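The structure appears below as C-alpha coordinates.
Every protein chain of the complex appears in place save one, which is left out.
For subunit A:
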Amino acid sequence: MGLDIEANKKLVEEILEAYPDKTKKDRKKHFQINTEETKESCSCSLKSNVKSRPGVMTPRGCSYAGSKGVVWGPIKDMVHISHGPVGCGQYSWGTRRNYANGTLGIDNFTAMQITSDFQETDIVFGGDKKLEVICREIKEMFPLAKGISVQSECPIGLIGDDIEAVSKKMAKELEMPVVPVRCEGFRGVSQSLGHHIANDAIRDYVMGKAELAETGPYDVNIIGDYNIGGDAWASRILLEEMGLRVVAQWSGDGTLNELQVAHKAKLNLIHCHRSMNYMVTHMEQAYGIPYLEYNFFGPSKTYESLRAIAAKFDATIQENCEKVIAKYKPQMDAIIGKYRPRLEGKKVMLLIGGLRSRHTIGAYEDLGMEIVATGYEFAHKDDYERTFPDMQTGSIIMDDPTAYELEELAQKLNIDLMGSGVKEKYVYHKMGIPFRQMHSWDYSGPYHGFDGFKIFAKDMDMTVNNPVWNLFDKKEKVQPEGASV
(Lines give C-alpha, C1' and ligand atoms only; values in the text may rest on other atoms or scores of the structure.)
Protein backbone atom coordinates (compact mmCIF):
# COMPACT_ATOMS: atom_id res chain seq x y z
CA MET A 1 0.00 0.00 0.00
CA GLY A 2 1.18 3.46 -0.64
CA LEU A 3 0.33 6.81 -2.05
CA ASP A 4 1.58 8.38 -5.25
CA ILE A 5 4.93 9.93 -4.35
CA GLU A 6 5.33 12.10 -7.43
CA ALA A 7 1.78 13.36 -7.34
CA ASN A 8 2.08 14.39 -3.71
CA LYS A 9 5.39 16.12 -4.36
CA LYS A 10 3.72 18.07 -7.09
CA LEU A 11 0.77 18.84 -4.86
CA VAL A 12 2.99 20.32 -2.16
CA GLU A 13 4.83 22.42 -4.72
CA GLU A 14 1.57 23.74 -6.10
CA ILE A 15 0.39 24.72 -2.66
CA LEU A 16 3.61 26.57 -1.90
CA GLU A 17 3.20 28.67 -5.06
CA ALA A 18 1.06 31.14 -3.13
CA TYR A 19 4.02 32.38 -1.08
CA PRO A 20 6.43 35.19 -1.85
CA ASP A 21 9.74 33.73 -3.12
CA LYS A 22 11.73 33.92 0.11
CA THR A 23 9.02 32.21 2.13
CA LYS A 24 8.34 29.65 -0.60
CA LYS A 25 11.98 28.63 -0.58
CA ASP A 26 11.92 28.31 3.18
CA ARG A 27 8.63 26.46 3.48
CA LYS A 28 9.70 23.93 0.86
CA LYS A 29 12.36 22.65 3.23
CA HIS A 30 9.68 21.78 5.77
CA PHE A 31 7.94 19.18 3.63
CA GLN A 32 9.00 15.70 2.74
CA ILE A 33 7.22 12.87 0.98
CA ASN A 34 7.87 9.48 2.50
CA THR A 35 9.65 6.98 0.24
CA GLU A 36 10.83 3.40 0.69
CA GLU A 37 14.24 4.85 1.26
CA THR A 38 13.27 7.36 3.93
CA LYS A 39 11.14 4.70 5.60
CA GLU A 40 14.14 2.43 5.92
CA SER A 41 16.92 4.87 6.55
CA CYS A 42 14.74 7.23 8.60
CA SER A 43 16.83 9.87 6.93
CA CYS A 44 15.17 13.16 6.76
CA SER A 45 16.19 16.28 4.99
CA LEU A 46 13.21 18.03 6.45
CA LYS A 47 13.93 21.24 8.33
CA SER A 48 12.60 21.49 11.84
CA ASN A 49 12.95 23.40 15.09
CA VAL A 50 13.71 26.66 13.31
CA LYS A 51 11.90 29.98 13.37
CA SER A 52 8.43 30.25 11.86
CA ARG A 53 8.00 32.69 9.02
CA PRO A 54 6.38 35.92 10.22
CA GLY A 55 2.86 36.59 9.06
CA VAL A 56 1.86 33.04 8.13
CA MET A 57 -0.51 31.83 10.89
CA THR A 58 1.69 29.23 12.49
CA PRO A 59 -0.04 26.89 14.93
CA ARG A 60 2.89 27.25 17.31
CA GLY A 61 2.91 28.69 20.78
CA CYS A 62 5.79 29.86 22.95
CA SER A 63 8.24 28.83 25.64
CA TYR A 64 5.93 29.92 28.42
CA ALA A 65 3.23 27.64 26.98
CA GLY A 66 5.74 24.79 26.94
CA SER A 67 6.82 25.34 30.51
CA LYS A 68 3.79 26.52 32.42
CA GLY A 69 1.15 25.15 30.09
CA VAL A 70 2.69 21.71 29.65
CA VAL A 71 5.38 20.73 32.14
CA TRP A 72 5.00 22.73 35.36
CA GLY A 73 1.32 23.60 35.35
CA PRO A 74 0.09 20.04 36.10
CA ILE A 75 2.28 19.65 39.21
CA LYS A 76 -0.61 19.95 41.55
CA ASP A 77 0.69 20.77 44.99
CA MET A 78 2.85 23.69 43.91
CA VAL A 79 1.64 27.17 43.06
CA HIS A 80 2.80 28.29 39.64
CA ILE A 81 3.00 32.04 39.26
CA SER A 82 2.41 33.38 35.77
CA HIS A 83 4.93 36.13 36.34
CA GLY A 84 4.28 39.14 34.17
CA PRO A 85 1.13 40.65 32.64
CA VAL A 86 -2.25 39.02 33.07
CA GLY A 87 -2.81 37.47 29.64
CA CYS A 88 -0.53 34.43 29.49
CA GLY A 89 -1.91 32.94 32.67
CA GLN A 90 -5.48 33.73 31.68
CA TYR A 91 -5.22 32.02 28.30
CA SER A 92 -3.49 28.92 29.65
CA TRP A 93 -5.98 28.57 32.48
CA GLY A 94 -7.51 25.11 32.54
CA THR A 95 -7.29 24.51 28.83
CA ARG A 96 -5.22 21.33 28.70
CA ARG A 97 -7.45 19.30 31.00
CA ASN A 98 -4.63 17.98 33.15
CA TYR A 99 -6.66 16.13 35.73
CA ALA A 100 -5.42 16.01 39.28
CA ASN A 101 -6.91 14.64 42.47
CA GLY A 102 -7.16 16.99 45.39
CA THR A 103 -9.10 20.02 46.52
CA LEU A 104 -8.69 23.07 44.34
CA GLY A 105 -7.08 25.95 46.18
CA ILE A 106 -6.28 23.78 49.21
CA ASP A 107 -3.86 21.03 48.16
CA ASN A 108 -4.31 21.22 44.38
CA PHE A 109 -3.60 24.38 42.42
CA THR A 110 -3.71 23.13 38.85
CA ALA A 111 -6.90 24.78 37.64
CA MET A 112 -6.04 28.21 38.96
CA GLN A 113 -4.61 31.35 37.44
CA ILE A 114 -2.13 32.90 39.81
CA THR A 115 -0.40 35.92 38.35
CA SER A 116 1.63 38.96 39.28
CA ASP A 117 -0.56 40.95 36.86
CA PHE A 118 2.27 43.29 35.84
CA GLN A 119 1.38 46.94 35.47
CA GLU A 120 3.37 49.67 33.76
CA THR A 121 5.12 50.58 37.02
CA ASP A 122 6.40 47.02 37.35
CA ILE A 123 7.89 47.27 33.88
CA VAL A 124 9.54 50.57 34.71
CA PHE A 125 10.79 49.76 38.19
CA GLY A 126 11.10 46.00 37.92
CA GLY A 127 8.96 43.34 39.54
CA ASP A 128 11.40 41.71 41.95
CA LYS A 129 10.05 43.41 45.06
CA LYS A 130 6.54 42.53 44.05
CA LEU A 131 7.54 38.92 43.46
CA GLU A 132 8.78 38.69 47.04
CA VAL A 133 5.47 39.94 48.36
CA ILE A 134 3.62 37.55 46.07
CA CYS A 135 5.55 34.57 47.42
CA ARG A 136 4.73 35.56 50.98
CA GLU A 137 1.10 36.09 50.14
CA ILE A 138 0.94 32.69 48.46
CA LYS A 139 2.22 31.08 51.64
CA GLU A 140 -0.44 32.98 53.54
CA MET A 141 -3.32 32.19 51.19
CA PHE A 142 -2.32 28.59 50.44
CA PRO A 143 -0.72 27.21 53.59
CA LEU A 144 -0.53 23.67 52.20
CA ALA A 145 1.29 24.60 49.00
CA LYS A 146 4.50 22.58 48.85
CA GLY A 147 6.41 25.00 46.69
CA ILE A 148 6.26 27.78 44.15
CA SER A 149 7.42 28.06 40.59
CA VAL A 150 7.94 31.39 38.87
CA GLN A 151 7.00 31.11 35.23
CA SER A 152 8.52 34.08 33.42
CA GLU A 153 6.55 35.88 30.75
CA CYS A 154 8.24 37.98 28.05
CA PRO A 155 8.82 41.23 29.98
CA ILE A 156 10.68 39.53 32.83
CA GLY A 157 13.68 38.69 30.66
CA LEU A 158 13.49 41.93 28.72
CA ILE A 159 13.60 44.22 31.74
CA GLY A 160 16.27 42.10 33.44
CA ASP A 161 14.50 41.09 36.64
CA ASP A 162 16.58 38.84 38.86
CA ILE A 163 13.99 36.21 39.66
CA GLU A 164 16.75 33.77 40.59
CA ALA A 165 17.87 35.93 43.48
CA VAL A 166 14.31 36.53 44.65
CA SER A 167 13.52 32.83 44.43
CA LYS A 168 16.59 31.92 46.43
CA LYS A 169 15.73 34.42 49.11
CA MET A 170 12.11 33.35 49.30
CA ALA A 171 12.93 29.64 49.30
CA LYS A 172 14.96 30.24 52.42
CA GLU A 173 12.44 32.48 54.07
CA LEU A 174 9.41 30.32 53.29
CA GLU A 175 11.28 27.05 53.77
CA MET A 176 10.10 25.48 50.56
CA PRO A 177 11.30 25.27 46.98
CA VAL A 178 10.80 28.44 44.97
CA VAL A 179 11.86 27.70 41.43
CA PRO A 180 12.63 30.40 38.88
CA VAL A 181 11.82 29.30 35.34
CA ARG A 182 13.17 31.44 32.50
CA CYS A 183 10.53 30.49 29.99
CA GLU A 184 9.89 33.91 28.46
CA GLY A 185 7.79 33.52 25.34
CA PHE A 186 10.30 35.04 22.96
CA ARG A 187 12.90 32.38 23.78
CA GLY A 188 13.33 29.75 21.12
CA VAL A 189 11.10 29.09 18.16
CA SER A 190 8.15 27.29 19.73
CA GLN A 191 6.84 25.60 22.88
CA SER A 192 9.70 23.16 22.58
CA LEU A 193 12.36 25.29 24.23
CA GLY A 194 9.96 25.87 27.10
CA HIS A 195 9.85 22.11 27.75
CA HIS A 196 13.62 22.04 27.83
CA ILE A 197 13.88 25.05 30.14
CA ALA A 198 11.22 23.57 32.42
CA ASN A 199 13.09 20.26 32.55
CA ASP A 200 16.32 22.02 33.40
CA ALA A 201 14.62 23.87 36.24
CA ILE A 202 13.29 20.60 37.64
CA ARG A 203 16.77 19.14 37.34
CA ASP A 204 18.43 22.09 39.06
CA TYR A 205 15.96 22.87 41.81
CA VAL A 206 13.98 19.75 42.59
CA MET A 207 15.53 16.52 41.45
CA GLY A 208 17.09 14.27 44.03
CA LYS A 209 16.00 16.44 46.95
CA ALA A 210 14.04 13.74 48.81
CA GLU A 211 14.37 10.05 49.50
CA LEU A 212 12.05 7.11 49.10
CA ALA A 213 11.37 5.17 52.30
CA GLU A 214 12.11 1.92 50.55
CA THR A 215 12.96 1.06 47.01
CA GLY A 216 12.07 -2.07 45.12
CA PRO A 217 13.15 -3.92 42.01
CA TYR A 218 10.02 -2.95 40.11
CA ASP A 219 10.10 0.79 40.70
CA VAL A 220 9.42 2.82 37.58
CA ASN A 221 8.50 6.40 36.71
CA ILE A 222 5.93 7.56 34.19
CA ILE A 223 7.60 10.48 32.46
CA GLY A 224 5.93 12.79 29.97
CA ASP A 225 2.29 12.02 30.59
CA TYR A 226 0.22 15.09 31.37
CA ASN A 227 -2.89 13.20 32.42
CA ILE A 228 -5.08 14.84 29.83
CA GLY A 229 -8.56 13.55 30.48
CA GLY A 230 -6.93 11.09 32.90
CA ASP A 231 -4.42 9.53 30.47
CA ALA A 232 -1.74 8.87 33.06
CA TRP A 233 -4.24 7.12 35.31
CA ALA A 234 -5.33 4.84 32.47
CA SER A 235 -1.66 4.09 31.79
CA ARG A 236 -0.63 3.64 35.40
CA ILE A 237 -3.31 1.07 35.99
CA LEU A 238 -1.74 -1.26 33.41
CA LEU A 239 1.75 -0.89 34.80
CA GLU A 240 0.54 -1.59 38.29
CA GLU A 241 -1.52 -4.56 37.16
CA MET A 242 1.65 -5.92 35.64
CA GLY A 243 3.31 -5.76 39.06
CA LEU A 244 5.37 -2.63 38.62
CA ARG A 245 5.42 0.08 41.22
CA VAL A 246 4.96 3.54 39.77
CA VAL A 247 6.95 5.90 41.94
CA ALA A 248 6.56 9.19 40.14
CA GLN A 249 4.12 10.49 37.60
CA TRP A 250 5.50 13.43 35.60
CA SER A 251 3.82 15.73 35.49
CA GLY A 252 0.06 15.06 35.18
CA ASP A 253 -1.42 14.69 38.68
CA GLY A 254 2.19 14.98 39.82
CA THR A 255 3.47 16.26 43.15
CA LEU A 256 6.64 17.91 44.29
CA ASN A 257 7.61 14.82 46.26
CA GLU A 258 7.32 12.60 43.19
CA LEU A 259 9.68 14.92 41.34
CA GLN A 260 12.06 14.75 44.25
CA VAL A 261 12.16 10.98 44.66
CA ALA A 262 12.03 9.96 41.01
CA HIS A 263 15.78 9.42 40.93
CA LYS A 264 15.31 6.32 43.08
CA ALA A 265 13.38 4.38 40.43
CA LYS A 266 14.89 1.56 38.42
CA LEU A 267 13.52 2.52 35.03
CA ASN A 268 12.10 5.62 33.43
CA LEU A 269 9.19 5.05 31.09
CA ILE A 270 8.82 8.00 28.80
CA HIS A 271 5.66 8.68 26.83
CA CYS A 272 6.08 12.18 25.49
CA HIS A 273 9.66 11.95 24.36
CA ARG A 274 9.62 15.43 22.89
CA SER A 275 8.81 17.27 26.09
CA MET A 276 10.82 15.28 28.62
CA ASN A 277 13.67 13.52 26.84
CA TYR A 278 15.99 16.03 28.51
CA MET A 279 14.93 14.66 31.84
CA VAL A 280 15.44 10.97 31.17
CA THR A 281 18.78 11.46 29.47
CA HIS A 282 19.95 13.49 32.44
CA MET A 283 18.73 10.87 34.89
CA GLU A 284 20.49 8.20 32.91
CA GLN A 285 23.76 10.11 33.10
CA ALA A 286 23.46 11.34 36.64
CA TYR A 287 21.77 8.39 38.33
CA GLY A 288 22.31 5.54 35.89
CA ILE A 289 18.59 5.06 35.39
CA PRO A 290 17.85 3.61 31.96
CA TYR A 291 14.82 4.79 30.07
CA LEU A 292 12.41 3.27 27.62
CA GLU A 293 10.09 5.03 25.22
CA TYR A 294 6.64 3.58 25.13
CA ASN A 295 3.39 4.27 23.34
CA PHE A 296 0.00 3.52 24.87
CA PHE A 297 -2.14 4.76 21.97
CA GLY A 298 -4.11 1.88 20.48
CA PRO A 299 -3.95 -1.81 21.43
CA SER A 300 -1.22 -2.82 18.95
CA LYS A 301 1.23 -0.27 20.27
CA THR A 302 0.13 -0.88 23.84
CA TYR A 303 0.76 -4.66 23.57
CA GLU A 304 4.11 -3.94 21.99
CA SER A 305 5.02 -1.40 24.65
CA LEU A 306 3.85 -3.53 27.57
CA ARG A 307 6.01 -6.39 26.32
CA ALA A 308 8.99 -4.11 25.79
CA ILE A 309 8.58 -2.79 29.32
CA ALA A 310 8.21 -6.31 30.75
CA ALA A 311 11.33 -7.40 28.91
CA LYS A 312 13.27 -5.01 31.10
CA PHE A 313 12.23 -7.07 34.13
CA ASP A 314 12.12 -10.66 35.25
CA ALA A 315 9.93 -13.61 34.32
CA THR A 316 7.31 -12.71 36.92
CA ILE A 317 6.66 -9.37 35.32
CA GLN A 318 6.76 -10.90 31.85
CA GLU A 319 4.15 -13.49 32.83
CA ASN A 320 2.03 -10.79 34.41
CA CYS A 321 2.35 -8.75 31.27
CA GLU A 322 0.93 -11.60 29.19
CA LYS A 323 -1.88 -11.97 31.69
CA VAL A 324 -2.71 -8.29 31.42
CA ILE A 325 -2.71 -8.50 27.65
CA ALA A 326 -4.81 -11.66 27.73
CA LYS A 327 -7.28 -9.97 30.04
CA TYR A 328 -7.79 -6.89 27.91
CA LYS A 329 -7.37 -8.34 24.43
CA PRO A 330 -10.95 -9.61 24.14
CA GLN A 331 -12.21 -6.15 25.07
CA MET A 332 -9.93 -4.56 22.50
CA ASP A 333 -10.98 -7.08 19.86
CA ALA A 334 -14.60 -6.29 20.58
CA ILE A 335 -13.96 -2.58 20.19
CA ILE A 336 -12.13 -3.11 16.94
CA GLY A 337 -14.85 -5.51 15.80
CA LYS A 338 -17.43 -2.84 16.37
CA TYR A 339 -15.68 0.26 15.12
CA ARG A 340 -13.28 -0.91 12.43
CA PRO A 341 -15.99 -1.63 9.88
CA ARG A 342 -17.27 1.90 10.36
CA LEU A 343 -13.86 3.52 9.98
CA GLU A 344 -11.99 1.27 7.52
CA GLY A 345 -10.13 3.20 4.85
CA LYS A 346 -10.94 6.63 6.19
CA LYS A 347 -8.18 9.10 5.38
CA VAL A 348 -6.69 11.06 8.25
CA MET A 349 -4.44 14.09 8.45
CA LEU A 350 -2.76 15.04 11.71
CA LEU A 351 -1.01 18.15 12.96
CA ILE A 352 -0.16 17.87 16.62
CA GLY A 353 2.55 19.02 19.01
CA GLY A 354 5.77 17.06 18.91
CA LEU A 355 4.82 13.45 19.41
CA ARG A 356 1.23 12.45 18.91
CA SER A 357 1.34 12.79 15.16
CA ARG A 358 3.37 9.59 15.19
CA HIS A 359 2.20 8.09 18.48
CA THR A 360 -1.42 7.95 17.45
CA ILE A 361 -0.81 6.39 14.03
CA GLY A 362 -1.03 2.87 15.48
CA ALA A 363 -4.33 3.60 17.15
CA TYR A 364 -5.81 4.90 13.91
CA GLU A 365 -4.46 1.90 12.03
CA ASP A 366 -5.98 -0.47 14.57
CA LEU A 367 -9.29 1.02 13.46
CA GLY A 368 -8.42 0.59 9.79
CA MET A 369 -7.83 4.28 9.24
CA GLU A 370 -5.10 5.54 6.98
CA ILE A 371 -2.79 8.47 7.74
CA VAL A 372 -2.14 10.37 4.50
CA ALA A 373 -0.34 13.37 5.92
CA THR A 374 1.09 14.17 9.28
CA GLY A 375 3.02 16.98 10.83
CA TYR A 376 4.19 18.58 14.02
CA GLU A 377 4.06 22.02 15.50
CA PHE A 378 7.39 21.87 17.27
CA ALA A 379 9.14 18.56 16.62
CA HIS A 380 12.90 18.15 16.19
CA LYS A 381 14.89 16.03 13.78
CA ASP A 382 14.74 12.94 16.00
CA ASP A 383 10.95 13.09 16.04
CA TYR A 384 10.86 13.01 12.27
CA GLU A 385 13.32 10.17 12.17
CA ARG A 386 10.93 8.23 14.34
CA THR A 387 7.99 9.19 12.15
CA PHE A 388 9.11 8.13 8.68
CA PRO A 389 9.09 4.36 9.35
CA ASP A 390 5.56 4.53 10.75
CA MET A 391 4.12 6.27 7.71
CA GLN A 392 3.20 4.71 4.41
CA THR A 393 5.16 5.62 1.30
CA GLY A 394 3.92 8.66 -0.49
CA SER A 395 2.47 10.18 2.66
CA ILE A 396 3.24 13.82 3.33
CA ILE A 397 5.28 14.74 6.38
CA MET A 398 5.46 18.39 7.32
CA ASP A 399 6.98 20.68 9.88
CA ASP A 400 5.25 23.73 11.36
CA PRO A 401 2.73 23.89 8.50
CA THR A 402 0.73 27.08 8.22
CA ALA A 403 -3.03 27.20 8.47
CA TYR A 404 -3.16 27.88 4.74
CA GLU A 405 -1.07 24.82 3.85
CA LEU A 406 -3.18 22.54 6.01
CA GLU A 407 -6.44 23.82 4.58
CA GLU A 408 -5.21 23.30 1.03
CA LEU A 409 -3.92 19.82 1.81
CA ALA A 410 -7.12 18.82 3.59
CA GLN A 411 -9.16 19.67 0.55
CA LYS A 412 -6.81 18.34 -2.08
CA LEU A 413 -6.16 15.08 -0.26
CA ASN A 414 -9.89 14.77 0.35
CA ILE A 415 -9.41 13.65 3.93
CA ASP A 416 -12.13 12.16 6.12
CA LEU A 417 -10.74 13.31 9.44
CA MET A 418 -8.47 16.05 10.67
CA GLY A 419 -6.79 15.82 14.06
CA SER A 420 -5.33 19.02 15.50
CA GLY A 421 -6.13 21.76 18.02
CA VAL A 422 -8.82 24.31 18.82
CA LYS A 423 -7.38 27.00 16.53
CA GLU A 424 -7.85 24.65 13.62
CA LYS A 425 -11.02 22.93 14.74
CA TYR A 426 -13.72 25.31 13.60
CA VAL A 427 -12.07 25.92 10.23
CA TYR A 428 -12.59 22.23 9.45
CA HIS A 429 -16.12 22.35 10.76
CA LYS A 430 -16.83 25.08 8.22
CA MET A 431 -15.28 22.95 5.51
CA GLY A 432 -17.43 20.01 6.49
CA ILE A 433 -14.43 17.90 7.45
CA PRO A 434 -14.79 15.85 10.64
CA PHE A 435 -12.34 17.08 13.25
CA ARG A 436 -10.98 15.85 16.57
CA GLN A 437 -8.94 17.91 18.97
CA MET A 438 -5.80 15.89 19.52
CA HIS A 439 -4.13 18.17 22.05
CA SER A 440 -6.76 17.98 24.73
CA TRP A 441 -9.14 15.24 23.54
CA ASP A 442 -11.92 17.76 23.10
CA TYR A 443 -13.41 17.45 26.55
CA SER A 444 -13.26 13.67 26.41
CA GLY A 445 -10.68 11.01 27.22
CA PRO A 446 -8.62 9.36 28.44
CA TYR A 447 -7.12 8.04 25.21
CA HIS A 448 -4.12 6.20 26.69
CA GLY A 449 -4.08 2.52 27.53
CA PHE A 450 -6.89 0.03 27.05
CA ASP A 451 -9.56 2.05 28.82
CA GLY A 452 -8.46 4.98 26.72
CA PHE A 453 -8.63 3.16 23.41
CA LYS A 454 -12.29 2.40 23.90
CA ILE A 455 -12.98 6.10 24.17
CA PHE A 456 -10.64 6.91 21.31
CA ALA A 457 -12.47 4.46 19.04
CA LYS A 458 -15.87 5.75 20.10
CA ASP A 459 -14.76 9.34 19.58
CA MET A 460 -13.36 8.69 16.11
CA ASP A 461 -16.56 6.95 15.06
CA MET A 462 -18.64 9.75 16.56
CA THR A 463 -16.60 12.29 14.67
CA VAL A 464 -16.38 10.66 11.27
CA ASN A 465 -19.82 9.09 11.12
CA ASN A 466 -22.08 11.61 12.73
CA PRO A 467 -24.99 12.46 10.44
CA VAL A 468 -24.40 16.21 10.73
CA TRP A 469 -21.76 15.96 8.02
CA ASN A 470 -24.48 14.92 5.57
CA LEU A 471 -26.38 18.16 6.07
CA PHE A 472 -23.84 20.37 4.39
CA ASP A 473 -25.07 22.26 1.40
CA LYS A 474 -21.73 21.65 -0.25
CA LYS A 475 -20.53 22.51 -3.69
CA GLU A 476 -19.58 19.48 -5.77
CA LYS A 477 -15.97 18.62 -4.96
CA VAL A 478 -13.69 18.40 -7.96
CA GLN A 479 -10.68 16.17 -7.52
CA PRO A 480 -7.79 18.40 -8.51
CA GLU A 481 -4.89 17.21 -10.58
CA GLY A 482 -1.97 16.07 -8.53
CA ALA A 483 -3.98 14.64 -5.67
CA SER A 484 -3.01 11.06 -5.23
CA VAL A 485 -5.52 9.58 -2.88
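Note that in this section a contact is a pair of C-beta atoms (placed from the backbone, for glycine too) under 8 Å apart; a residue touches a chain by one contact, two chains touch by 3 or more; residues count from 1.
One rule holds in what follows: contacts and distances are computed from a predicted model.
**Student:** Choose one: "Molybdopterin synthase catalytic subunit", "Nitrogenase molybdenum-iron protein beta chain", "Cell elongation-specific peptidoglycan D,D-transpeptidase" or "Dihydroxyacetone kinase subunit DhaK". The correct choice is the protein name in UniProt for the chain not shown.
**Tutor:** "Nitrogenase molybdenum-iron protein beta chain"
**Student:** Any idea which of A:V189, A:L267, A:L292 or A:A308 touches the chain not displayed?
**Tutor:** The single option touching the absent chain is A:V189.
**Student:** Of the residues A:D4, A:D117 or A:E304, which one touches the chain left out of the display?
**Tutor:** Only one of A:D4, A:D117 or A:E304 touches the chain omitted from view, namely A:D117.
**Student:** Which is it among A:P20, A:G288, A:G345 or A:P467 that touches the chain not included here?
**Tutor:** Once the missing chain is taken into account, the touching residue is A:P20.
**Student:** Among the options A:S167, A:Q249 or A:N268, which residue touches the chain absent from this view?
**Tutor:** A:Q249
**Student:** In the complete complex, the non-displayed chain touches which residues of subunit A?
**Tutor:** Against the left-out chain, subunit A lists 18-20, 22-23, 51-65, 77, 81, 84-88, 90-93, 95, 99, 101, 103-107, 111-120, 122-123, 130, 133-134, 137-138, 140-141, 143-144, 146, 153-155, 157-159, 185-189, 191, 210, 212, 229-230, 233-234, 236-237, 240, 246-249, 253, 255-258, 261, 334-335, 338, 402-404, 407, 421-432, 444-446, 451, 454-455, 458, 472-475.
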